[in-house]
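Below is one structure, written out as structure tokens; the observations come after it.
Only one protein chain is missing from this complex, and each of the others stays in its spot.
The block that comes next holds chain A.
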Amino acid sequence: MRPIILAGHERPVTQVIYNREGDLLFTAARDRSPMVWRAQQGGARLGTFEGHGGAIISIDVTADSKYLITGSADNSARMWEVNGGKQVFQWDFKCPVSSVSISPDEKHVAFATSMLMKQEPEIHIMKFSNDPSTLEAEKVQSLKGPKVTMSRALWTGAGDHIICGAEDGTVRKFDVKSGEEIACVKEHAGGINDLQIAPNKVHFITASADKTAKLWDLEDMSILKTFKTERPVNSAAISPLMDHIVLGGGQDASQVTTTTTQERFDSRFYHKIYETEIGKVGGHFGPINAVAFSPDGKQYTSGGEESVVRMHNLDEEYFTKNYN
């Protein structure tokens, strides 16, 4: 498998996402420029979104791929035209925005703001519209739960709930209408670095600094599977096609300086049902911060601390192999 190397970012990559069709790949990094790439045909860079004054921590894209929303450490979230890269709207907050998620009906967007200067971390449910000319910065709900930064706060299922993972290792579920926290489960011994919802919308996976990833039932918040590694897990994604998951990780940020000179940061594939490791893909020379499967499951992308994004078209053998 020859990866396609997307070298455009200049700082550690923070999130990679595909659009619904899987022909576009959006990447965010600690530099100020989110980027969009062609997910096929050689991975050409289509454009960058210039304007933020701080690191980009989280991104989301509308289902029609018209608009990208970005959350930044510059205390703002912005809406961009994918076609042309023009900023069309801006939300301002008092704190860095750590997570962006558009509701399934695209009538709202959830922004998680992190803790800074005595501001409590909060999930802001803001009005959203696919027509930026009619858009106003209007908060319709405020969700407060963990007293630490939330790494992800995502709409679930049909959009009734928000699920969030936080640095204290808790996973919480909120009812958006009432604003109530309806579940708070601590199953991880370390902070949650990533949370992704399964393509089937009934599971989600958490990646934790406790060196594990866990597969959850969204409905009753129970743990279905645990995937153990020997390094902190920064990101985890569920394959839409195979019974596989992919994990990316490496050392804690505080340990990165002691990293050895040898290349040893692998994306690791685990069997979702057996919980056993089935393969590794090397290449990164820094910890892997973000992984994502394409919607068809034939491709996956990883983004590293060393700022490189690697896009992998999985080999034929990967799909035909007997994993039993």
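Just so it is clear, a contact is a pair of C-beta atoms (placed from the backbone, for glycine too) under 8 Å apart; a residue touches a chain by one contact, two chains touch by 3 or more; residues count from 1.
Rule of thumb we're sticking to: contacts and distances are computed from a predicted model.
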{"item": "Which of \"Eukaryotic translation initiation factor 3 subunit B\", \"Coiled-coil domain-containing protein 22\", \"Casein kinase II subunit beta\" or \"NOP14 nucleolar protein\" matches, in UniProt, the chain that is not displayed", "value": "\"Eukaryotic translation initiation factor 3 subunit B\""}
{"item": "Residue, one of A:11, A:127 or A:211, that touches the chain absent here", "value": "A:211"}
{"item": "Hidden partner chain, residues of chain A it touches", "value": "4-8, 20, 23-24, 38, 42-48, 62-66, 82-85, 104-106, 157-159, 200-202, 210-211, 217, 219, 224, 228-232, 243, 251, 255, 258-262, 264, 273-274, 285, 306, 308, 324"}
